[in-house]
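With one protein chain held back, the other chains of the complex are shown just where they sit.
Read from first to last, the chains carry the letters A, B and C; within each, the first residue is number 1.
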Amino acid sequence: MDILKLIVDTDIGSDIDDALCLAYLLQQPQCEILGITTCSSEPEKRAEIVDSICQYVGREFPIFPGLGAPILGKQLQVAVHQYDVVEQFPHRKQFPSNQAIAFMKEMIEANPHEITLLPIGPLTNIGALFAAYPHLVPLVKEVSFMGGSFFDEAVAFMPVEWNIKNDPVAAKIVFDSGVPIRVAGLDVTLRLKIQCTDFINASCAKVLEPVVAYARKFLERTNDMYFHDPLVAAFLFEEDICSFKRGFVHTDIGCDWGRTYFTEDVNGNVLVADKIDPDCFFRHYYEVIDKQEA
Amino acid sequence: MDILKLIVDTDIGSDIDDALCLAYLLQQPQCEILGITTCSSEPEKRAEIVDSICQYVGREFPIFPGLGAPILGKQLQVAVHQYDVVEQFPHRKQFPSNQAIAFMKEMIEANPHEITLLPIGPLTNIGALFAAYPHLVPLVKEVSFMGGSFFDEAVAFMPVEWNIKNDPVAAKIVFDSGVPIRVAGLDVTLRLKIQCTDFINASCAKVLEPVVAYARKFLERTNDMYFHDPLVAAFLFEEDICSFKRGFVHTDIGCDWGRTYFTEDVNGNVLVADKIDPDCFFRHYYEVIDKQEA
Amino acid sequence: MDILKLIVDTDIGSDIDDALCLAYLLQQPQCEILGITTCSSEPEKRAEIVDSICQYVGREFPIFPGLGAPILGKQLQVAVHQYDVVEQFPHRKQFPSNQAIAFMKEMIEANPHEITLLPIGPLTNIGALFAAYPHLVPLVKEVSFMGGSFFDEAVAFMPVEWNIKNDPVAAKIVFDSGVPIRVAGLDVTLRLKIQCTDFINASCAKVLEPVVAYARKFLERTNDMYFHDPLVAAFLFEEDICSFKRGFVHTDIGCDWGRTYFTEDVNGNVLVADKIDPDCFFRHYYEVIDKQEA
Partner (left out) sequence: MDILKLIVDTDIGSDIDDALCLAYLLQQPQCEILGITTCSSEPEKRAEIVDSICQYVGREFPIFPGLGAPILGKQLQVAVHQYDVVEQFPHRKQFPSNQAIAFMKEMIEANPHEITLLPIGPLTNIGALFAAYPHLVPLVKEVSFMGGSFFDEAVAFMPVEWNIKNDPVAAKIVFDSGVPIRVAGLDVTLRLKIQCTDFINASCAKVLEPVVAYARKFLERTNDMYFHDPLVAAFLFEEDICSFKRGFVHTDIGCDWGRTYFTEDVNGNVLVADKIDPDCFFRHYYEVIDKQEA
């Protein structure tokens, strides 16, 4: 059984799916988390939230608050709603400052061709990493993330997807770098929807307990709970969840700021999820979560 | 046999394929040409060239020089090379000024839902028409044109296609208008290539005689002769030439000025040619050209 | 005393300043209004409002509802709030459809170098006019309008100005056309602020009576009343109100969609208001309004 080396980059604390993804990864035996970086506004608060979930199941990782504003453009995601809950759980409050980029650089150089980057927020940290250190691009095994929307009515009629919209220049740097990418767009992840209340009531795995607390906070805003981010972790380990098309992705940094366009091409560097089996996903997700409880 | 009502809009005089397209239409019995407008630089010279070909086979149409510069951006196509040859053929030298847009407007209003616009140059005239008279959009039967590139390596590695690059804002107005469009991109039309010398030596149809003269002038620049424009006329009459995909086209008017992106969508207003049968095309082209000689 | 020939193009019915401007022009003896066109959403409703004010003082003009959506991009101004009030005043309800552009074209061709265009809303109609009929550009005496923001903190920190934001492509067509322009940006017009309640209580000129009614409706939204649009009418007749700088204006149609940048240049086609004397403006405004009552 191969072990996948991961660096997770998360804007946990706004939407709830980052916590769902982190919980999954903590129970996924086939991965080794080398470290976790945070992105978007107030990355220090988000680092605390990460640690609160990890400590709850007795895990500790290097955690680095990353870049708190997009490379270009306005910060659109200003609140870390779920931070109100973090004090319920023991966690570290101090993290190394301004070292997220350097940490990723060192890890990639020390593990050439072995690390999968798993950004599940705006692509600021990865974009800045590739801008400053383009020699790292061929040393990265893969970037797997949730972002954009690619197929059918998604492109023409849906609003611009949030992760890309929050830093389109970073996204363009990553897509244009040529690095191998596996991505799921909003058009696909929207199919992974459950009610937050159902999740709260059903969850009994230990790893999900702090997630449930954060979900109660999230519930103040909406009861619609999408598993955007867990998908791009899960499909690394269970290939039956999604099918993909290979091609190139163009990111608009002009008047359609943040919109993404996919062109199928056998030479493309991007695999875009085009079909998804939600049952397969949820079965796999809970299997991983629950099996580890034993 | 249905007769298709057409308005042809051409930048004849630069590349040779506009003349090839016009010759085809003059021999195509299933179409009625209501008038011909010209676009790109020095539209009056281009109008003369149009008339020289029409007169040669005894046809006369309303001809209107149209807009001589793109709606926004620089004029990139400045020379009308083939104009050097126009004096070899009788033709009118005076045309109504500044009436191309008004002519198209009147025709469309007088023939609602019946007119196919066939622009085979930059989309300036059609874009300006739709900008000034958006109420015409639902009255147009279809816009059929050559422009953009949509599939495979074309998008990632080829230069931006010339017709769109010469007026991206006009193209965006047309694509975004919702008007029914049938388009062939450069990735498809590049497959319709013959040697210009072969064409010159082989042609004996009367309608092609002035075209051969223009082709000799064209030969000073290159021997590669592409049937870009004839394709988007021919596929209106012979459906076996191309298959199409339905969707939306996004035109970049930012840093990728003029690049086009296609997204498949059952509700899209655009049919984009994706596969082509070159043999079928050339067989059909010469059948139409030659049959009428009889 | 020279008489200025004007075509007014207005999105009256949203903000209140269009009505203030129209009232002024109705009393300004030095101008001849050749006709009035409307722009932005539901231009027919706006045409009714125009006529209600004109009829109240016994004036009648050709009125043409113009383009109801921007040339490119989304319609942002969807409501015609003040239309709720229009039934209080006699007015025509039917206007010629789809003829605003053609009307402007005919007037300009019939009065070469004599007509000042006075757009006081998004520049859609003028932009479409110039796109379709660029030969008119050198026949226009001047375009005078309110739009953009140009100086000091306005550019860096203020939101994009509303008229330009509602149709940046139209604005770019107009600014780039080379037509002589006199423009006042938001940074200058913001200095012409009074309380709407003060205006309502003080106004007794007959021409202002329907404007007061529309202002009561406007008051439901805010009490801050800015004389944006009257300024660009008034400074055509009273040169002491503003000083200007000459140069070029660049309109961003990319990621800063609708933002404008001014560069001073002796060869520029644009005069941008840079300093304003609010006392001089209000004194002039009420002098014109009141004098005509006599």
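Throughout what follows, a residue touches a chain if its C-beta (ideal position, glycine included) is under 8 Å from a C-beta of that chain, and two chains touch if they have at least 3 such contacts.
These figures come from a predicted structure and were not determined experimentally.
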Chain not shown: contacting residue from A:N98, A:Q195, A:T222 or A:N267: A:N98
Per the touch definition above, residue among C:E44, C:E114, C:E209 or C:D256 touching the missing chain: C:D256
Contact partner of the left-out chain, one of A:G127, A:G185, A:P230 or A:G268: A:G127
On chain A, residues whose C-beta touches the chain left out of the figure: 67, 69, 71-72, 97-98, 101, 127-129, 131-135, 169, 172-173, 176, 253-255
Interface with the undisplayed chain - residues on chain C: 150-153, 155-156, 248, 250, 252-256, 259, 261-268
Interface with the unshown chain - residue positions in chain B: 72-73, 168, 253-255, 257
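What we mean here is this: only the chains that are shown with their structure count from here on.
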Most distant chain from chain B, judged by the mean position of its C-alpha atoms: A
Classification of the chain A:chain C interface as same or different, half of numbers criterion: same
C-alpha-based rotation, chain B on chain C, 0 to 180 degrees, nearest 5: 180
Geometric centre distance via CA averages, chain C-chain B, whole Å: 40
Interface hub residues of chain C, defined as touching at least two other chains: 72, 253-255
